[in-house]
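Heads up, one of the protein chains got dropped from this complex, but the rest are sitting where they should.
Residue numbering begins at 1 within each chain, and the chains themselves are lettered A, B, C and D in the order written.
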Amino acid sequence: MADETRTIKTDYLARVEGEGGMLIRLKGNEIEEVKLNIFEPPRFFEAFLRGRYFTEAPDITARICGICPVAYQMAACNSMESVCGVKVEGQLKALRRLLYCGEWIESHALHVYMLHAPDFLGYPSAIEIAKDAPEVVETALRLKKIGNHIMTVVGGREIHPINVKVGGFYKAPSKAELEAMVPDLEWALETSLETVKWANTLDFPDFEMDYEFAALDAGGVYPIEGGERFVSNRGLDIPIDEFYEHVVEEHVKHANALQGHMKERDSYLTGPLARYALWYDLLSPEARGAAEGIGLPKVVKNPFKSILVRSVELVEACAEALRLIREYEQPAEASIEVVPKAGAACGASEAPRGTLCHRYELDDKGIILDATITPPTAQNQPQIEADLRGFVGQFMDLSNEELTLRCEQAIRNYDPCISCATHFLTLEIERT
Amino acid sequence: MHEQATIRDLVATVLHVAEENDAKRVVRIKVKLGALSHFTPEHFEEHWVDVAAGTIAEGCKVEAELSEDLTDPNAHGVILEDVEIALG
Amino acid sequence: MRAVLAPEALEAIVDVLRRRDWRVIAPTVRDKAIVYGEIASATELPVGWKDVQGPGSYKLERRDDEARFGYAVGPQSWKRELLAPSVRLLQIKRTNGGLEPVKDAAETKRTAFFGVRPCEVAAIKIQDRVLIGGKYADEDYLQRRENSFVIAVNCGEPAANCFCASMGTGPKVEDGYDLVLTEITGGTHHFVAEAGTDEGAELLAELPQQPAADADLTAAQTVTDAAREKMGITLDRSDVHDLLLANLEHPRYDDVASRCLACTNCTLACPTCFCTAVDDANDLSGEADDRLRSWDSCFTLQYSEMHGGGTRKETKSRYRQWLTHKLSTWHDQFDTLGCVGCGRCITWCPVGIDIREEVAAIRATQEAKS
Amino acid sequence: MAQTLTETAGSLEAMTPVPYAVTAKRQDTYDTWTLELEPVDGAPIVPGPGQFNMLYAFGVGEVPISNAGNFETDERLVHTIRAVGAVTKALCAAEIGTIVGVRGPFGNTWPIVEAKGKDVVVVAGGIGLPPLRPAIYHVLKNRKDYGRFALLYGARTPTDLVFLDEVKSWQCNYDVDLDITVDVGDTDWKGKVGLVTKLIPPAQFDADDAQAFVVGPEIMMKFVAQELMNRDLPAESINVSLERTMRCGVGLCGHCQIGPTLVCRDGACYTWDKVEKLLAVKEL
Partner (left out) sequence: MGPTIAVWKFSSCDGCQLTLLDCEDELLGILGRVQIAYFPEATRAEIEGPWDLSLVEGSVTTPEEAERIKEIREKSGLVVAIGACATAGGIQALRNWANVKEYASTVYAHPEYLETLETSTPHSDHIAVDLELQGCPISKVQLVDALLAVLAGRRPNVPTSAVCTECKRRQTPCVQVLGTPCLGPVTQAGCGAICPSFARGCYGCFGPKESPNTVSLAKRWSEMGASEDQLLRAFRTFNGYKPAFREESARHGG
């Protein structure tokens, strides 16, 4: 072989694309690998919280997620208050719950109608639904708006509310301001009852998983703004302060989001399915009635039916908001005094998409020495991958395109709070 | 997961270069793997062999060098430095 | 017409007016300050409160009596009722190629301003001059102004930043009111009331009252005299017009610019500042524009922005524009001063810049020069 | 209020634009167009020389534009507009038939009638010529009532000169001493090159009995006024037109203040003695 050869300089750069993505590697009919990539560039919240003053945590951590800022604010407050040995109770606690109901209504309405439903209805998005069935989208928007309105009245604005403070609020709304929302909320309650029925008309793939469901135990009420214990249907029952003794976070190479899993246990699931399964009996009569009305069992194991459970929780949030407003008395002080103390504690809350845990360590001046934050999506990610593994097995013969759609839908079952996960850009299916 | 896409892109580029120069075969390629590219030389070669199979780049020699410079603006990418082709 | 009223008669005032279906706007306590708001009863007045004001500071404290008007002016002025902070002047619709301006039906409800201080009456007169006294009138302002009914209250206790005596606008109101009250707290708590218009007299006639003797009028006069005495003259207005125009490049403007935040608080709190922005905003369909008018301020860059950049880029020029306008060029433009000495710009300046001090500083160095 | 306010109140319609249709349009330079406007209903307003209207482009906004018309006719409005920003671009893009809003006429007028019997010197810089055109028309129409008429016109480049043909026709038909210059010439330019101030020393007029009308950028007006005063023309005989941001055009919004004066109400035409000191102060 004496071919003439030549070397050509190219200096060509091939880029590694950085978007959310998912990889499924199939070998014949075997699933070799399922990987969910979350290319959320790291933002280092836990690092830069160090050195900040403890009262800043609710405002700063809200910025972790614009879709569920209240969840972060509440977990931060719960944790800080626990470190400092104070408890926010009575009407202030009720106001927090009301604010959070606003976030649930907003987030669940957005997710049910605008993110998840298009998958079931075969539309790329709600924008296209709006062309064919504007009333569906209008309903969604009005529901969303009512949720947002609660956040505006109680929290100052819908995204990154400004009225939340360690110890309570900066200013408590008057009873009249809250009562003004009642007619809208009554409409929202009616509509969410309809939503449950409407969601029940969708087609669900036959698919069940045997989950370990985990959620907060809020001591006799459906868990929303906080809870003292973290429990599961498989016997986990720990004070929230021991969260990190049982849950470890792992940084896996393919995702910048940390993944959580329980020591000596498998993956577990937080979020609507878990809350519902664990605390069905604590739902309001309206929400329970809605579930019964469509024959929804007390434990739902089909993740695709999370849209039903989310709708039931929408009913719950509306009914609960109405109850809280009815029972509201404007507190004399908008917050209780919180004097910083050296120490460390966990605090958690139930984001629309699952349990969110914060842990802070403070010095005696109130400066944050250490912060750990575990969002629900991080906890759910191993479970999502596990689901997908099970799920792909059933749908292996679909075309790549259809399989992609199905997988996206499956991921959306979990309402992950990252935009790259709400709509995937790249899904690679390798078949060999 | 993006290794595949990157390599496909590189193979396409190499074939394009080869074609433009009327090459019969690609003899050797030289690449610099960015420190953050997620590749090791072995890893890269493995993928390369996969993707280049069935093209005129099949069986070519792969010289892959791993850069350790994290601050390089191209640290996330793979640079195809040169391509050696056989003519005629 | 004049009379002596017991404190309970204030309730009667509110009653009578509300029975006529008027809005009654009066001082009330909210957000740790005395602000104006609609009231349904005289009990909502700030009974037994006083304000402690300083440059850039304001604090409410309890009084040891039940005075209804035992405080000076708060953060708001009646400007909010007459020259609304934001209002849609009109809507312009596109109708198959044409344009159709549509005006909003004007609010026609009569409104009583209850508790208007002499400086505020003066401020309303100044805004009348500017907004409806010239060749062109502001329709929205005129509408609101015609529907207003002014119950003034003379001042007995000026705050630290009050200087109406210097500006000749208080502490006793001269005209421009329908009814005026002077509160007398020493001895039996009572009010001396005087009507300024027929309508004021009509209202007064409906109130439970005692006739006013000369002694009562003297007592009322003593109240405002004492207030004037207490305030003293802290800004010499006699030559201020020329003083400022002769010192447009005074170094004091650099000094004040190092402190001034160009935040607009002074102008927006001021009861006479009338500058507004007029902007068009499109509706969603793109088929109609809303013409909106909102409070503007010479302290913003955009205020003086022309094609190619702002005229007053430096804070120093903006402060100079404000100061000279208030005390000097306002006179050239509208034949009146633009400042009534209410002290709001001093109290509500977040860094406590004091117009009196700035003028004094310019005067001091000017005098040193001459 | 039982006081009589209504009598003191002036016109109330000032803030409402009246629909006018674009009936003719001409491109003057690469960025300048002249529009003719006629009212959709009723008779047109008749702005005097030096006055301006607030022109409103639907959806985009409203700006002050000087009257550039009235020669033969009062039937339509003529405005020459340079497209520099959003509103002026939208106005310049208006097609024939487009409806625009008009409020006006506002501001004072050039003292052109008062200049009767005197020599007239008009100095224009670039787009400063159109606002002077109504005054020029007045002089031309009543040519015998005036003395000498010097028209000194300067622009940055030859492409910035507007109405050149019309200007030249004035020279032939009405006995106008026309002198034109550009700051920077081009290959086709055969005329003078240099600042417009250079045209003043040789201009023919009797400084004791003349009125000057000057419009251009502020800095140009300053130098022109200085040159004219160097020719012993008193500051009171030099008329300039000032420009400031205007939001209402009728003295209510406050934006157009320059010291003691409101440009929309007291101007835009001023004699130089009134404004010289004001313009000398930086950022007044």
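We take it that a residue touches a chain if its C-beta (ideal position, glycine included) is under 8 Å from a C-beta of that chain, and two chains touch if they have at least 3 such contacts.
Source: prediction; values computed, not measured.
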| item | value |
| --- | --- |
| Options C:102, C:351 or C:364, residue touching the unrepresented chain | C:351 |
| Residue, one of C:40, C:261 or C:364, that touches the chain absent here | C:261 |
| Among A:87, A:171, A:326 or A:389, the residue in touch with the chain that has been omitted | A:171 |
| Listed residues A:162, A:221 or A:339, member touching the removed chain | A:162 |
| Touching residue (missing chain; options A:6, A:145, A:246 or A:301) | A:145 |
| Hidden partner chain, residues of chain C it touches | 30-33, 35, 56-59, 74-76, 80, 85-86, 258-265, 268-269, 279-282, 284-286, 294-295, 297, 299-302, 313-315, 347-348, 350-352 |
| Residues from chain A at the interface with the omitted partner, ascending | 15-18, 40-48, 50, 52-53, 56, 59-60, 63-67, 69, 110, 114-115, 118, 124-128, 130, 134, 137-138, 141-142, 144-145, 148, 156-160, 162-163, 165, 169-171, 250-251, 253, 256, 258, 334, 408, 417-420, 422-425 |
| Positions on chain D contacted by the hidden chain, ascending | 59-61, 85-87, 89-90 |
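Definition applied: only the chains that are shown with their structure count from here on.
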| item | value |
| --- | --- |
| Separation of chain A from chain C, taking each centre as the mean of its C-alpha atoms, in whole Å | 51 |
| Between chain D and chain A, distance of the C-alpha-averaged centres to the nearest whole Å | 64 |
| CA centroid of chain C to CA centroid of chain D, Å | 39 |
| Residue numbers of chain B (touch at least two other chains) | none |
| Junction residues of chain C - those touching two or more other chains | none |
| Residues of chain A defined as touching chain B within the complex | 3-18, 21-23, 35, 37, 253-254, 426, 428, 430 |
| Residue ranges of chain B in contact with chain A within the complex | 1-2, 4-7, 9-10, 13, 17, 21, 24-25, 27-28, 37-38, 74, 76-88 |
| Partner chain D, residues of chain C touching it in the complex | 89-90, 92, 94, 97-101, 103, 128, 130-139, 142, 145-146, 148-150, 176, 178, 197-200, 245, 248-249, 274-280, 282, 286, 289, 291, 293, 296, 298, 303-308, 311-314, 316-317, 320-321, 324-325, 328-329, 332-333 |
